[in-house]
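Only one protein chain is missing from this complex, and each of the others stays in its spot.
Which chain is which? They are A, B and C, in the order written, and residues in each are numbered from 1.
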Amino acid sequence: MIQFYNVSKIYPNGVKALNDVTVQIRKGEFVFLVGPSGAGKSSLIKIIFREEMPSRGQALFNSKNITRLKGREVPLLRRKIGMVFQDFRLLPQKTVFENVAFAMQVTGSSGRAIRDRVPLVLSQVGLKDKAGVMPSQLSGGEQQRVCIARAIVNNPVLIIADEPTGNLDPDTSWELMNLFNEINSKGTTILMATHARDIVNTMKKRVLSMTGGRITRDEESGVYSNES
Amino acid sequence: MIQFYNVSKIYPNGVKALNDVTVQIRKGEFVFLVGPSGAGKSSLIKIIFREEMPSRGQALFNSKNITRLKGREVPLLRRKIGMVFQDFRLLPQKTVFENVAFAMQVTGSSGRAIRDRVPLVLSQVGLKDKAGVMPSQLSGGEQQRVCIARAIVNNPVLIIADEPTGNLDPDTSWELMNLFNEINSKGTTILMATHARDIVNTMKKRVLSMTGGRITRDEESGVYSNES
Amino acid sequence: MFRNAWLSLASVGTVTISLLILGISLLLVMNAQAFTRSLESGVEIRLFLDSGLSRVDVRDMERELKKTPGIATVEFISREEALEEMKKNLGDRQDILEGLEEENPLPDAFRVKAEKADNVPALAAELEEMKGVDQINYGRGMVEKLLAVIKWVRLAGGGLIIVLGVAALLLISTTIRLSLFARRKEIGIMKYLGATNWFVRFPFLLEGMILGFTGAVIASAMIYLGYISLVNRLDEVLPFVTLVTDRDTLLVVIGGLLGLGVVVGILGSAFSIRKFLKV
Partner (left out) sequence: MFRNAWLSLASVGTVTISLLILGISLLLVMNAQAFTRSLESGVEIRLFLDSGLSRVDVRDMERELKKTPGIATVEFISREEALEEMKKNLGDRQDILEGLEEENPLPDAFRVKAEKADNVPALAAELEEMKGVDQINYGRGMVEKLLAVIKWVRLAGGGLIIVLGVAALLLISTTIRLSLFARRKEIGIMKYLGATNWFVRFPFLLEGMILGFTGAVIASAMIYLGYISLVNRLDEVLPFVTLVTDRDTLLVVIGGLLGLGVVVGILGSAFSIRKFLKV
């Protein structure tokens, strides 16, 4: 589903965030992306999402070259991906319900489908009480869960989550991991950048480990790090 | 240093974030504040920082009633506290160096003191290479560490950190905990809201546990939770 | 909601003020031009005829004049009429003309109006050569001055309207751009959720259109009511000053403002949003 061939990313200020990354993720996989802060995890994710363009190399999504997408094909790519942003990116003028509903409106879902699906997803992330509230009135963890709800609401073929449990307590984190597991078992590919050692070690999924812009380890049923 | 007497916080939309909280934190303590997402940790912190006013009850800082501060006394309170915000709050138009330096300028530090101190603090959080970079060009974890640098740069008497390791890998987190420990051993009080079970369990400090706006547990040398 | 309301208010206010200034100037310029037009139409050439021409001669001349290209109207003024006119002009002191009736020293004359005031000097020169014409009078000097002034009023008025129109465009689009700037994150997020450019753009264009239209309606209403009451008040106080009041002119001004408001609202949004869509 995702193929990176010798992808490098050098930001305009000269920082080399990705260094010759070659990696494949197949449909239906559940992949953890781990590595120290600043290793390049978010940069890799941003290239799949076409938020950034690679400086060198090719990146494919569903056999289509992401780099070569035309302007009007980008929205189609993004609709196939449910994205949990590290910095949330909620619309500050819309309620929790509207924020999640908006992701469905964008894809042209009917009002009826939206009214059915949004409350369901909100209760899956434990926020059914907060539907009418503005993002600024939520706790950090609640905001993060709104992002997760928004990412899964469209039943995307790929879910990318950039540290989705950073603001969540362990119990809530596990609930979400169970949710992700369930979604994954129905065929959705999941790529999750995380620092949660417990979760990675317990889940026994494929682990991609990055350091300094390179993929330094790629193990099926891996653990967070080899040393510990 | 901090005293809460029967503090309740009810937000204008009716959410009861704090429910009759009475707690004391003495000078020089290192306190973890734990609890599920939405338990009221950030609300408690915001009252100390006078970002929010309590709906009922009294909150004291250094024997001064926070609730009764006059408008021009608020900056003086805030300068005594080094705050790591859950949502970072970096100035987007200023570089990393300027963001940290700004906290010193606000207190009227000399240019010389700023040039001496800021690089030191940046290297303590592992960001001495990123001094000239804008916040938007940083990874999530790097942004978080800028906030930490900004919080400690003025040698405050109290450091409040709201989930300061949410975007950090375990190794970097531990480095920061060592830094906090060191600062604490020099007499600075530290209050840290966190979901990092490993850290809480290993550090063996005082743990305040919150659920649904109440303090449900208060243990010296505590652990993250009793069940696990 | 409230934030948006404030932004919208600012934009509507700017549109209103800009169009108000533009509309007022438009009316000012239109009145100035109507006034100069009325001055222009007052310009006439007087042909004093040789004494001793027969009635037939005079009628021939009149026919010939009417055929001359560039002449709009021709009117014969007999020496008796001329004397009456002169008396009227002298008012209080007409006694000095007493006794002149018997031996009227004034000649017969034609009063000729040109189709275009611009042509008066050339036409006068041409008519002076005509057989039977003794002397010619068209306020030489005065007419040239008047024509120069009229040309300048038109030029300056046109220039003023263009400058103010551009200024209004700039002001309105700056405001719209600033209010979009304050919402740039929102636009970016929509794009990240997979919204097409049109999906993002449409509500902003609609909003721009509504803002522009609202501002234009307020400005038009203020101008219309203000102008009507000004005209009425002037009618009382200065009955001899006549402002342009025909409905067509007012409709042109108000229609222009409404159209401009809507177009600028839409175009301003469209241009401003472009750079925020590139994510």
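Here are a few things to note about the model shown:
Operating definition for what follows: a contact is a pair of C-beta atoms (placed from the backbone, for glycine too) under 8 Å apart; a residue touches a chain by one contact, two chains touch by 3 or more.
Just so it is clear, the model here is predicted, and its values are computed rather than measured.
Considering the complete complex, the chain that is not shown touches B, C. For the chain missing from the display, the contacting residue among C:10, C:58, C:130 or C:263 is C:10, taking the whole complex into account.
When the full complex is taken into account, the listed residue touching the unshown chain is B:107, out of B:107, B:184 or B:201.
Of the candidate positions C:39, C:182 or C:270, contact with the unshown chain belongs to C:182.
From the set B:20, B:51 or B:171, the residue in touch with the chain omitted from the display is B:51, counting the whole complex. In the full complex, subunit C makes contact with the omitted chain through residues 6-7, 10, 13-14, 17-18, 20-21, 24, 92-93, 95-97, 100, 105-106, 135, 137, 145, 148-149, 152, 160, 164, 167, 170-171, 174-175, 177-179, 181-182, 234, 237-238, 240-241. Think of the hidden chain as still there; on subunit B it touches residues 49, 51, 71-72, 75-79, 83, 85, 89-93, 102-103, 106-107, 150.
In this text, only the chains that are shown with their structure count from here on.
Annotation of subunit A and subunit C: not jointly contacted by any chain, touch as defined at the top. With chains reduced to the mean position of their C-alpha atoms, the one farthest from subunit C is B. Of all the chains shown, the one with its CA centroid nearest the global CA centroid is A.
Separating the centre of subunit A from that of subunit C, both taken as means of CA atoms, is a distance of 64 Å.
With centres defined as mean CA coordinates, subunit B is found 28 Å away from subunit A. Chain geometry summary: the mean Cα position of subunit B and that of subunit C are 69 Å apart. Multi-chain contact residues, meaning those touching two or more other chains, do not occur anywhere in subunit C.
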